[in-house]
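If you scroll down you'll find the structure; I have some questions about it.
Note that one protein chain of the assembly has been removed; the remaining protein chains are unaltered in position.
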Amino acid sequence: MPVYDDGAGWTGKGARMPAPALTAEEIADLLKMEFPQAFYDGCGLSIERVRYGETRVRKEFHDKSLRPGGTISGPTMMELADFSMYVAVFSAIGRQPLAVTTNLSINFLRKPAKADLIADARLMKIGKRLAVGEVTIYSEGIPEPVAHVTATYSIPK
Amino acid sequence: MPVYDDGAGWTGKGARMPAPALTAEEIADLLKMEFPQAFYDGCGLSIERVRYGETRVRKEFHDKSLRPGGTISGPTMMELADFSMYVAVFSAIGRQPLAVTTNLSINFLRKPAKADLIADARLMKIGKRLAVGEVTIYSEGIPEPVAHVTATYSIPK
Amino acid sequence: MPVYDDGAGWTGKGARMPAPALTAEEIADLLKMEFPQAFYDGCGLSIERVRYGETRVRKEFHDKSLRPGGTISGPTMMELADFSMYVAVFSAIGRQPLAVTTNLSINFLRKPAKADLIADARLMKIGKRLAVGEVTIYSEGIPEPVAHVTATYSIPK
Partner (left out) sequence: MPVYDDGAGWTGKGARMPAPALTAEEIADLLKMEFPQAFYDGCGLSIERVRYGETRVRKEFHDKSLRPGGTISGPTMMELADFSMYVAVFSAIGRQPLAVTTNLSINFLRKPAKADLIADARLMKIGKRLAVGEVTIYSEGIPEPVAHVTATYSIPK
């Protein structure tokens, strides 16, 4: 579960983004406690970048995720998307009880390669009650995305 | 992996439904071959009913599906929905290469109980290229649904 | 804008549903004030049935809704779905400020006939913060649905 934070600033379209509320390591520690089913030693997930409301997560390739025909399974990609959105939510709202996924919609775009998956998650809204974001998933080294996800989270008071 | 087929006829709103293209046991055999990652001995899934374009699948409760707080994980429910939609597609189009999920959208409605999950899947469209269906997931014994899924499948030529 | 309420009771799967919070006429009056862009004299919408969390709305066929090829436009169906969900929300939570649509997802299933559209809306969850429902849209007299919608509403405090 290596954790990298390139620390680079991020500037939206004409907006100056604040620093992330937590570092990648702090988020990793939180998720090991809050989300142990997805994030545990040997799970193959690593948080590679954390900015405010934005993150990159890598999922190591394992043969056991393969479906017949050599495709990585849909649920593997949905779990990766959900996990990376949790990282993005923590990066924006900080140390709080786990938000609850209310909707997740995935479009499967291409057959993934036998390679690591890279998930780029980005929040589009961080409200008091709801956070909404999108995740684009790539096979490492291939520019066309394999899946795209939008998801909504209910933020506990 | 017990397989039950209650054999009951089904009549839509003013339309007489044809018989299913395959029995529950034939579909189970196909899915063991085509979808072994989800459907294997000990996976906890059983096909309880098969009609034309309609099915009920049960997922046995396991503690290992639990997230902290006692919730069954989202990916567990997405996998169950996807699996039950495959059963429904096979019940309508018969022995064909596996269709490909192109979109899956899930609304999480309530915290599931510590109980078996029951997935009722129903195709709304069976076209030449696309099949579209919905799945409602319940905790056994509780009338309010825990999740609702719509999904689209691309049917190979 | 005729308003019919067949007054029939409704019983869910093993659950006794309460009476609707408002009658069809009370809801129609509210929507004329709150949603005048969609619901005005001559708009062609009529509320045909109101139960607790459940409604049927009819949209009269107009040539001006047609797209080339004789199809009723997508936005016409999306507006009908959104309107019928508002009716369902009012039937459950009563006289409150207008809820806000947060997500609407539509699957277009078949080319509609040149006929009235019938929208059957049903809430699947009525929480304190969110209501989630589905709408199935039919062309009058044809049993197969032309579109299916799921939508989420944020309920103001």
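In this document, chain identifiers A, B and C correspond to the written order of the chains, with residue numbering beginning at 1 in each.
Just so we're on the same page, a contact is a pair of C-beta atoms (placed from the backbone, for glycine too) under 8 Å apart; a residue touches a chain by one contact, two chains touch by 3 or more.
The structure presented is a predicted model; accordingly, all values stated were derived computationally and were not measured.
Enquirer: Name every shown chain in contact with the chain that has been left out of the document.
Expert: Missing chain, whole complex, touching shown chains: A, B, C.
Enquirer: Using the touch definition from the top, which of C:Glu34, C:Glu60 or C:Glu140 touches the missing chain?
Expert: The one listed residue touching the chain not shown is C:Glu34.
Enquirer: Return the single residue from B:Thr55, B:Thr101, B:Ser139 or B:Thr152 that touches the missing chain.
Expert: B:Thr152
Enquirer: Residues on subunit A that touch the omitted chain in the whole complex?
Expert: Its contact residues with the unshown chain are 12-15, 105, 107, 109-110, 124-125, 132, 134, 136, 143-145, 148, 150, 152.
Enquirer: Considering the whole complex, not just the chains shown, which residues of subunit C touch the missing one?
Expert: 33-38, 64-69, 73-75, 78-79, 82, 98, 100-108
Enquirer: Over the whole complex, note the residues of subunit B touching the chain we left out.
Expert: 102-103, 105, 129-130, 132, 152, 154
What we mean here is this: only the chains that are shown with their structure count from here on.
Enquirer: If you average the CA atoms of subunit A and of subunit C, how far apart do the two points sit, in angstrom?
Expert: Taking the average C-alpha coordinate of subunit A and of subunit C, the gap between them is 35 Å.
Enquirer: With chain centres defined as C-alpha means, what is the inter-centre distance between subunit B and subunit C in Å?
Expert: Their C-alpha centroids are separated by 27 Å.
Enquirer: Two or more other chains touching the same residue: where does that happen in subunit C?
Expert: 105, 132, 152
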